[in-house]
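These notes concern the structure reproduced below.
Every protein chain except one is present and positioned as in the full complex.
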Amino acid sequence: MLKPLGNRVIVEVAKEEEKSIGGIVLPSSAKEKSQTGTVIAAGPGRVTDNGVTIEMTVKAGDTVLFEKYAGTEVKYGGTEYLVIKESDIVAILD
Amino acid sequence: MLKPLGNRVIVEVAKEEEKSIGGIVLPSSAKEKSQTGTVIAAGPGRVTDNGVTIEMTVKAGDTVLFEKYAGTEVKYGGTEYLVIKESDIVAILD
Amino acid sequence: MLKPLGNRVIVEVAKEEEKSIGGIVLPSSAKEKSQTGTVIAAGPGRVTDNGVTIEMTVKAGDTVLFEKYAGTEVKYGGTEYLVIKESDIVAILD
Amino acid sequence: MLKPLGNRVIVEVAKEEEKSIGGIVLPSSAKEKSQTGTVIAAGPGRVTDNGVTIEMTVKAGDTVLFEKYAGTEVKYGGTEYLVIKESDIVAILD
Amino acid sequence: MLKPLGNRVIVEVAKEEEKSIGGIVLPSSAKEKSQTGTVIAAGPGRVTDNGVTIEMTVKAGDTVLFEKYAGTEVKYGGTEYLVIKESDIVAILD
Amino acid sequence: MLKPLGNRVIVEVAKEEEKSIGGIVLPSSAKEKSQTGTVIAAGPGRVTDNGVTIEMTVKAGDTVLFEKYAGTEVKYGGTEYLVIKESDIVAILD
Partner (left out) sequence: MLKPLGNRVIVEVAKEEEKSIGGIVLPSSAKEKSQTGTVIAAGPGRVTDNGVTIEMTVKAGDTVLFEKYAGTEVKYGGTEYLVIKESDIVAILD
């Protein structure tokens, strides 16, 4: 299992052909890469300089829209994931 | 539904031909892209390093003027939206 | 009405021919663009990371001197305004 | 013994041929350098400007996934280690 | 009257021929522009993110030495002034 | 005597021929310059914006491993030292 640190989130990126499922269509300039996915795991939150832990808003199971070029790709158990900071998540698709 | 995170706001950008509606005329250099729109949804506000949530000023239904080139475009249900941070909103048009 | 957000201020820029009115003469390098104007509306103030609102010093009616190239131009009701942050205002002309 | 300072962590980098052990396969662009390893020692944590020590999440024995190009390589007792900041550790592999 | 905002200071720059008055001789590389002057008016001080106003050290009448290239030039009532931040003032000449 | 200020540390750099003493062998790319040394004197610690002094971890006599290119070289009493900030010290060799 991947346990993300801080405010990092593990996202399973939506496949390109699913791009219009759920009503989301990204603009043409973003066609090469999907910007939506499902949260697999979320870190405990960022700890600030005051020792405060900022709780996460997203949780496992959420469908999220994230900034282009955000995160780091990893493969785990044959599936490709994106490790991304919550601050790069734009919105939750409800 | 798009639920924006932090201090992000979902804006439906005003169409170019509506540019002079409500008395707003943007200068010629900005003609290619509208800088006004209607807020569809607003995030809960930015959480600072002290764990304080800075409440949002704009709310759904507000007409706003925002900085040029601000935000990220997304399409949802056939409509194009702009996801923008409140700090890039210049003024509310009342 | 334009209601500026945060520490933004709506300024009606002084016309070039008014440049020497009130005794202010700007240096030659600034002749292309006036750096003085009248405050039309002022935001509620910047909210800091501690949740403190820093109150504004300038208010509607003040004549102000601002930094060159500061702010964003908008037209509203046929008049051109400058939306500017208070931190880019140099001095109040009293 | 190497005692890392602040939020630094001593990592024994996984050998290239172990790359698929535990189910982790990194994408082709990362093939030149492994991004996983075992924590040998962890510092006491970063001390912030408020004098607060931010406790470490990773501990000796953890298998971790870290950012590409992170850290400084050192050899100690014939083994090559990576000294890396915890903020450059993406996730713990559990 | 010019009422400077924040930690800004209005300075009447010393004329070039006064450069050696009071014993100050600036190095040759600074000969094009005087770096000393008299404070005409001082702002109330910078307000920090904690809502604290940092009181000014310089006051009207002080002779000050400031960093090269600091500030913004304005003319007021026929006299040229420099509007400068206190943090760009190096020392008070006593 | 050299009394370092803030979080600075005076280090006597290990000679190149001592590079493998204690089991430390640095990678080939670092061969031109040693990255280990002995602490001769340590400052009182960095004072933060809150007036807190962050106590030093290293002390005189410690053998330390530091970042490449860190610090400023000085000679004192015929010996060459490196003045380095504690934040550039990677680990203590115990």
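As written, the chains take the letters A, B, C, D, E and F, and residue 1 is the first residue of each chain.
Methods note: a contact is a pair of C-beta atoms (placed from the backbone, for glycine too) under 8 Å apart; a residue touches a chain by one contact, two chains touch by 3 or more.
These figures come from a predicted structure and were not determined experimentally.
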item: Sites on subunit E contacted by the missing partner chain, in the whole complex; value: 23-27, 35, 48-50, 52, 54, 57-58, 65, 67-68, 86-87, 89-94
item: In subunit F, positions touching the absent partner; value: 1-6, 8, 10, 44, 47, 49-51, 72-78, 80, 83
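Here is the rule we go by: only the chains that are shown with their structure count from here on.
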item: For subunit A paired with subunit B, centre-to-centre distance based on mean C-alpha positions, whole Å; value: 23
item: Chain centre separation (subunit B, subunit F; CA means) in Å; value: 51
item: Multi-chain contact residues (two or more partners), subunit E; value: none
